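Okay, here's the structure, questions in a sec.
One protein chain is absent from this view; the other protein chains keep their places.
Entry: chain A
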């Protein structure tokens, strides 16, 4: 699978190039062609079928939709944010979208390809409850160090509350995210060491009836 090569972006080189362009009045050809070469092609259908829990038909539908939206085959962060913001017109979903992007972008190369996309969806929609909880933990763990601190949780919480926008009932208070984080940590943090590890997280979630019941949400999304 091809990747986009990173070009040298030193400012000096750019200045020299623009001066040259000014004198000769020519357009630079390299910019255009390089942009076109950034594309990705997914692995074969069979491989994806093995790796994910989607059927062949489902994969086909997913890919067609994906390819239509991103003809180049990959999504970068800007696109991702833009797409996600269309679902939440009232608030600002960019922060949460960034977190999501980082969660989907498993190899951290700055772009989400179809495999990443489908892998993530497979876990969420077709995985076991433990898988889903794992995925959620991965989402919250911003620096991917295996535990969730209060600051990380606060960031996540704030981003979620941002999506609500200004006009809510009852009106959003400043302290609401923080209070929510407190209650979360009270529930999840067994040993009260200020961080939540994966085991604490999964254990506490499995004990929570609400969460378990809500997991059925994802059974019929695709």
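A few remarks follow.
What we mean here is this: contacts are C-beta pairs under 8 Å (C-beta built on N, C-alpha and C of every residue); 3 or more make two chains touch, one makes a residue touch a chain; residues count from 1.
Just so we're on the same page, contacts and distances are computed from a predicted model.
Entry comment: the absent subunit's protein name, as recorded by UniProt, is "A-type voltage-gated potassium channel KCND1", drawn from "SKP1-like protein 11", "NAD(P)H-quinone oxidoreductase subunit 6, chloroplastic", "A-type voltage-gated potassium channel KCND1" or "GPI transamidase component PIG-S isoform X2". Residue A:69 is the one among A:69, A:130, A:145 or A:199 that touches the chain missing from this view.
Mapped onto chain A, the footprint of the missing chain covers residues 57-58, 60-61, 64-66, 68-69, 83-84, 86-87, 96, 99-100, 103, 117, 120-121, 124-125, 132-133, 135-136, 139-140, 156-157, 160, 180, 183-184, 188, 201, 205, 210-211, 213-222.
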